[in-house]
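All protein chains but one are shown at their positions in the complex.
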Amino acid sequence: MRLVPDLAVPHRPFQRAAGRRHGALFSAVALTAAWLAIPVLLGQYEVFIAAQVMIYAVATLGLDIVYGRAGQLSLAHASFFGLGAYTAALSGPLGIPLWVQPELVVLLAIAGGIIVAVPTLRLSGLRLALVTLLFGELFDWAIDHSLALTGGSQGMTVAPMTIGPFNSQGTVDAYLLASIIALGATLLTRQLARSQLGRRMLAVRDSELASASLGVPIVHTKITAFILSAVFAGAAGWVYAYVVGFVSPTTFNLFASVYFLVAVILGGAGRITGAWLGSAYIVLVPEVFNLVGYPNLFPVLGGGVLIAIALFLPGGLVEGAALIRAQLGLHRR
Amino acid sequence: MTALLKLDRVSVRFGGLAAVTDVTMAFSPGSLTGLIGPNGAGKTTLLNAISGFTAITSGHIAMNEIDLSPLSAAERARLGVVRGFQTVRLLERETVFDNVLVGCERLPQPGLLGQLLALPPERRCRARDLAATETTLRDLGLLPIAHRRVDELPFASRRLTEIARLLVVRPTVLLLDEPAAGLDTRDRRALVESIRTYHEAGGLTTIIIEHDIELVRRLCPYSVALDMGRIIASGSPNEVLSEPAVQQAYFGVRSGA
Partner (left out) sequence: MPAAALADAAQVTLSGLATGGLYAVLMLGVILVFQVSKNINFAYGQTGMVGVFLSYFLYAVAGIPVVAALLAGLALALLVASLTDRLIIRNIPAREGFDLVVTLGELLLLTSLAQLAFGTNAQSYLKLLTNWTTVRGGVFINANDILCLLLGIAVTLGGHIVLTRTSLGTSLRASAADAAIAKSAGINVLGLRTAVWTVSGLLAWVAASLFAARLSVNAFYMTPIVINVFIAGMIGGLDRYWPPMIAAFTIALYQSWAIYLFGEAAGTPAVFILVILLLSLVPKRYLEERHEARA
């Protein structure tokens, strides 16, 4: 006698893996085809936007790690993005060689991640959110008060990264650069989801009591999540500055952090596809509003979307799609 | 036989409320003890004290002569003292399989880079964890629902998932808080069988809080009754239940309620 619901059809979980592998192969082929088609079929502007979607996807995956998986609300995510961007922007004037910069970005991101994460040793929830918010304000302040170096709120232009014939502000070059980090970040996140570290994060998010009862090192897990998210955002920001060629504080303020939250929640917290969908939203929709001449509508929509998703579709688009599939009976049980 | 787990004059107070007072007990390796008592007797508090979820006010708790007091709940879990909760706590949006897999936390795991880059040690550990999870799911009959999300499952399956998560790495001390609450007769019997089977394989010391006296009678060779934070009787379940103090505390309260 078993403690499980009676199932009409015996279900063999370990055979599903094969079916899954076919699905994965199919998606891989489809994605590669789309990836090749974009620079071939679309114009310069569209390819440039596609590169931005990929860059934002990296940063969104970072927020998804700390908020979507580990459940720690960070309101400083755009600041970490900015940390990377300003490292690239200031490298020219400060004469920092290219090969040092990635290491520098990672080190800065780790340091920033630790500064924000250390309060997690003692805080959670609301207080933690406020400390991250304050950290974001401090970043804004630092940019505004280093006028000579950063141009303050006016922003500054960033010289392209050039290696031989490669120029980060060339369309195809930018697309390639963005593709590389996007692929790296996606694979890392996928591996994270498969690893014990990823499951620890889910445990910490869902119940700290249960985590402790399993032996999960809670503080260690939270700090790791913060550091990973900061590194993702920093790397994305670094590439962003080189690709876009201009940085200004509005890209990295509290509202920008809220947009990243919108991206994570809209797509579906804790889901890689969700982070990609969310990043497509925060890059493409403002462009659409710009094209039709109402750029101011994007923040209104962003606020509305955040509230609507929280109220009506807490699992985000990914779960919404799953629900619809289940409704249509396409979903085999 | 020397005791594995020893409680020596353990007391827990919440402000003015004495939830547990001067409890002294010893559990030998492989023992299976039922902890009974009316509502508010202090059973859960005692379990919290052993598992590190509540600080004790005075006394000593030791396992294998190691003082547990300075250790956090997570550290005690890594020593093999694991517990279930009176209310089931799971990773709600994940599958049964992943919920059990997360219990492999207590096995050695590779470091950050090893896990993120899927280096060979990570692959070995993953294979080991997957195998352990599959075995546990099979033992508890959960395989058919292994890939269902836990938030869409009936309570009995969720309870069993929680227990599987505790058993996937063999604990030294297993603490269960009313595991049968909310289960129907058939599921209770299955649960008893599962716990018994695991127990007979050896090496597991179990303390189980249970209101279902019949279940305690069937499962536990030894039982302890608590009332108002104190031990009022101990011995075989039948001996304990025939104690006047237990009749008074337990059934008195029950029939009066």
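Letters are used for the chains, namely A and B, taken in the order the chains are written, and counting of residues starts over at 1 for each.
Definition applied: contacts are C-beta pairs under 8 Å (C-beta built on N, C-alpha and C of every residue); 3 or more make two chains touch, one makes a residue touch a chain.
Being a predicted model, the structure only gives us computed values, none of them experimental.
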Practice problem: Determine which one of A:Pro39, A:Gly71 or A:Pro249 touches the chain that has been left out. | Solution: A:Gly71
Self-check item: Selected from A:Ser207, A:Thr221 or A:Ser248 as touching the chain missing from the view
Solution: A:Ser207
Self-check item: Hidden partner chain, touching residue among A:Ile38, A:Leu104 or A:Leu134
Solution: A:Leu134
Quiz item: Considering the whole complex, which of A:Leu42, A:Val106, A:Val258 or A:Leu284 touches the chain not shown?
Solution: A:Val258
Self-check item: Residues of chain A in contact with the chain not shown
Solution: 71, 73, 75, 119, 122-127, 129-131, 133-135, 137-138, 141, 145, 205, 207-209, 254-255, 258, 261-262, 265, 296-297, 299-300, 302-307, 310-311, 314
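One rule holds for everything that comes next: only the chains that are shown with their structure count from here on.
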Quiz item: Cα centroid separation between chain A and chain B, in whole Å?
Solution: 39
Practice problem: Would you pull the chain A residues touching chain B in the complex into a rising list? | Solution: 1-5, 7, 10-11, 13-14, 16, 188, 191-192, 194-197, 199-200, 202-203, 206-207, 209-218, 224, 270, 315
Practice problem: Please name which positions on chain B make contact with chain A in the complex. | Solution: 51-53, 72-75, 77-78, 82-85, 89-94, 97-98, 101-106, 109, 112, 115-118, 122, 125-126, 129, 134, 140-147, 153-154, 156-157, 159-160, 165, 183, 186-187, 189-191, 193-194
